[in-house]
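Excluded from the complex is one protein chain; the other protein chains are retained at their positions.
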Amino acid sequence: MNSFGRIFRISIFGESHGPSLGILIDGVMPGLDLQVEDFLPDLEKRKAGAKGTTPRKESDMPIIESGVFNGKTTGAPLMIRFLNENTRSKDYSSLISTPRPGHADYTARVKYKGYNDYRGGGHFSGRLTLCLVAAGVVAKKMLNANITASIESLGGSTDIESKIDEAIAAHNSIGGVVKVKIKGIDKGLGEPFFDSVESVLSHLIFSIGGVKGIEFGLGFRGEKLFGSEFNDKFIDKEGHTDTNNNGGINGGISNGNDIDIRVFVKPTPSIGVPQPTFNFKTNKVEDLLIAGRHDRAIILRIVPVIEAVCAIGLVDLALINKAYN
Amino acid sequence: MNSFGRIFRISIFGESHGPSLGILIDGVMPGLDLQVEDFLPDLEKRKAGAKGTTPRKESDMPIIESGVFNGKTTGAPLMIRFLNENTRSKDYSSLISTPRPGHADYTARVKYKGYNDYRGGGHFSGRLTLCLVAAGVVAKKMLNANITASIESLGGSTDIESKIDEAIAAHNSIGGVVKVKIKGIDKGLGEPFFDSVESVLSHLIFSIGGVKGIEFGLGFRGEKLFGSEFNDKFIDKEGHTDTNNNGGINGGISNGNDIDIRVFVKPTPSIGVPQPTFNFKTNKVEDLLIAGRHDRAIILRIVPVIEAVCAIGLVDLALINKAYN
Amino acid sequence: MNSFGRIFRISIFGESHGPSLGILIDGVMPGLDLQVEDFLPDLEKRKAGAKGTTPRKESDMPIIESGVFNGKTTGAPLMIRFLNENTRSKDYSSLISTPRPGHADYTARVKYKGYNDYRGGGHFSGRLTLCLVAAGVVAKKMLNANITASIESLGGSTDIESKIDEAIAAHNSIGGVVKVKIKGIDKGLGEPFFDSVESVLSHLIFSIGGVKGIEFGLGFRGEKLFGSEFNDKFIDKEGHTDTNNNGGINGGISNGNDIDIRVFVKPTPSIGVPQPTFNFKTNKVEDLLIAGRHDRAIILRIVPVIEAVCAIGLVDLALINKAYN
Partner (left out) sequence: MNSFGRIFRISIFGESHGPSLGILIDGVMPGLDLQVEDFLPDLEKRKAGAKGTTPRKESDMPIIESGVFNGKTTGAPLMIRFLNENTRSKDYSSLISTPRPGHADYTARVKYKGYNDYRGGGHFSGRLTLCLVAAGVVAKKMLNANITASIESLGGSTDIESKIDEAIAAHNSIGGVVKVKIKGIDKGLGEPFFDSVESVLSHLIFSIGGVKGIEFGLGFRGEKLFGSEFNDKFIDKEGHTDTNNNGGINGGISNGNDIDIRVFVKPTPSIGVPQPTFNFKTNKVEDLLIAGRHDRAIILRIVPVIEAVCAIGLVDLALINKAYN
């Protein structure tokens, strides 16, 4: 259940406070140049440290355990791992009885019958997105496309800087919208059932903690349009269209125009003000003040993760398409 | 690529104007009562005939080819098939050179190198959703939950009747928003990576033609809230929450509260007014008037389909959860 | 569970005495010539009628329900179906309480809690191999290789004709060995873990009822050899070897030499003499005389089935290999 993909197949492991976390990538073509340095720019984008992000600092240096020889991929499974170095596990001990609102503490305990590693969210920690970013670096090398994600709005505003300040001042958190633009993607990717481009990308994007909405092209914003207005008209033999309300996808298949996606990321659930929650020890609703180090706007760190999973999904669709065509 | 699921696994086939279309369902538990009559209510909901839907009439009687014996499921693969009876294939011959805007004509041709069955959209036809509804009927019998989908708005308005009249008068089409409420779902369904409840349901819902946006809980509408406002607070030992902004899902896992989903369906691409499109024969942009019988608001027929795929996805997650717990 | 393959993916359905049985094939490349006539030669090879095979006659005409348009594959799922026309279900009613030795009657009942369709073996019937043969015809068209299976010995003898006569005279049944030779296969097919050529082919071959042993190359017959004798020495730059004790496979990967396989098929369990079995009604061991029409040597009809599944497995490995190389 912790894997995805048919040919370019990723399997993830690790917990926030365990020895290490990582990702196993299958279906990597042999002969790609790959070294630790290649991962650093994308990992840096995701890293903590900017205003609004948690002060927990990790070196986040990828360790390549397999699948690379003499600086090139071998075609064998590629294993990339990261150490957990800067953990402060004692912060989390109270979470056993008082699940944090908006977090997976409660559902994890129910699902795993209390055996889950609750420290820092365990396997549900946002820290695991580090692994997705690493796999995305490999995927991008195999993909014929340019993927750019960026913050479109924060707390409903495009004045993003001031919204962060506002959240910091309130010891609170905010969410926002990430827009993704994918240029130069091959036509014909995706499958009619059930692996439409939208299906595969949403599957991956919704596996990132905090994502609660996705739209392709105009999405919900097109609800007042007539069909004559929403339809994108083909204007040349390359399949270019005058508008791109369908976000580059017709019938689940890429049409060669830009793939446009918008992703809603909810406010970080961990906040610096007390919140009521049910205390399973006292059997009462009581206020909880969450200790530990957290992000004011997890969305800031999700941007490179979304780019990564888009690359992961699209490269798999491209390999499948290549296989039987 | 035309299958989905791990245990409750569906595989779909057929074209709009081929001999028949159907769905093969694996992982059905033995001993369920199942007969043709069980499918009729949900199939009826999807059927053409209401105002705003295509006048093409099909009997849509399911034929059970396997997997049922003496009125009960056997545990062997269940094959359900529907005949295509009322086809008028000559309507579609012009689509070879003039792809309909917003449809899969162009992408299907590119992907399948011109070998696709283009009649009525072929394998991309909305008619295949019939199969999803049938599989949903089986899934619902295995699932411990109540799923209800309904139209929330059409063309941006809740006065839905008048919006249909408007579209009919304009020989145009409209889209809208379907809301889904799932009550009584077991806690603990879904997997942290990559099969979150959101991932699996969005994968299936986005494989329905015309769907361009999905949100869980408050979704995009929560972008102005602080974390303290967005977080749902646990109020009892059953995990009930005061609000349900997360749509019944924390960390990708169902928390026992209602699963709330909103789905945006674009306006039907086929409309009764001329639209410009590129003509691959004349190599010019020319007006196309689409013949054939179409829906003014495909969303009206998608409602039961969305219910069906939600049941399909959730029953698979429930079976997986049962397996290793 | 009733499907196999990653890209060239088959899903099977049907029972011996249900309305129809068939196979759904995904991952078929578009543009292949395909018509009903293409299936007939291989289906004929499997057909009843020869000495030693059951007198049950079926027309076994494949019905192509989807995936073919204008005589060519479309790239959409290909569904092929066969009608069950010549069934005599009343023959089988006694099997509810007295499971036939060597058959799946007992295990099917246990697995499916008594809900299985027991008539003629239901979903376990050898009749389902018809579907495998059909899928094999499609696979062969996509595969760059020549696959030939033949009877090597019957009842331990190469005088096959006389062994059949012996079994007929004794109202008994016999098994034997099928040898398979695959010429012209591409090098580099198969995966180190877990999809070695041996793994994939044995997976498929062992899913044919009655198969109880498989060896590649010399197999068990090489147990007295030293490594220096067993090793095949490379003799040219094309990778040809002096011997072929490894059956054309090194490290699970095809090396371009012939793939040689031997398959043991047990004697048909249904025989014309009384056998003791446990009677679940009387709670005693009692003699059972099996009515119905059966094969003296099911192996005679399995030969084309083995060819078919080899093609199915190899084409999937070839497509996977093509995808990421």
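Letters A, B and C mark the chains in the order given here, with residues in each chain numbered from 1 onward.
As a working rule, a residue touches a chain if its C-beta (ideal position, glycine included) is under 8 Å from a C-beta of that chain, and two chains touch if they have at least 3 such contacts.
This one's a predicted model, so the numbers in the text were calculated from it and none came from an experiment.
Visitor: Give the residue, chosen from B:Gly27, B:Gly126 or B:Gly155, that touches the chain omitted from the document.
Guide: B:Gly27
Visitor: Since one chain isn't shown, list which residues of chain C touch it in the complete complex.
Guide: 1-4, 6, 12, 99, 101-104, 106-108, 110-111, 113, 121, 123-124, 128, 153, 155-156, 167, 170, 172-177, 187-188, 191-196, 198-200, 202-204, 206-207, 209, 211-220, 222-237, 239, 241, 245-247, 249-256, 262, 264, 266-271, 273, 275-278, 280, 283, 285, 320-321, 325
Visitor: Which positions on chain A touch the chain that was left off?
Guide: Given the touch definition above, chain A has residues 1-3, 7, 9, 11-15, 18-22, 24, 26-27, 30-31, 63-67, 69, 72-79, 81, 111-113, 115-117, 119, 122-123 touching the missing chain.
Visitor: On chain B, where is the contact patch with the chain that was removed from view?
Guide: Per the touch rule, chain B residues meeting the hidden chain are 6-8, 27-30, 75-76, 192, 319-320, 322-325.
Basically, only the chains that are shown with their structure count from here on.
Visitor: Counting only Cα atoms for the centres, state how far chain A is from chain B in Å.
Guide: 25
Visitor: Give the residues of chain A touching no fewer than two other chains, as numbers and ranges.
Guide: Counting only residues that touch two or more other chains, chain A contributes 6, 192, 320, 325.
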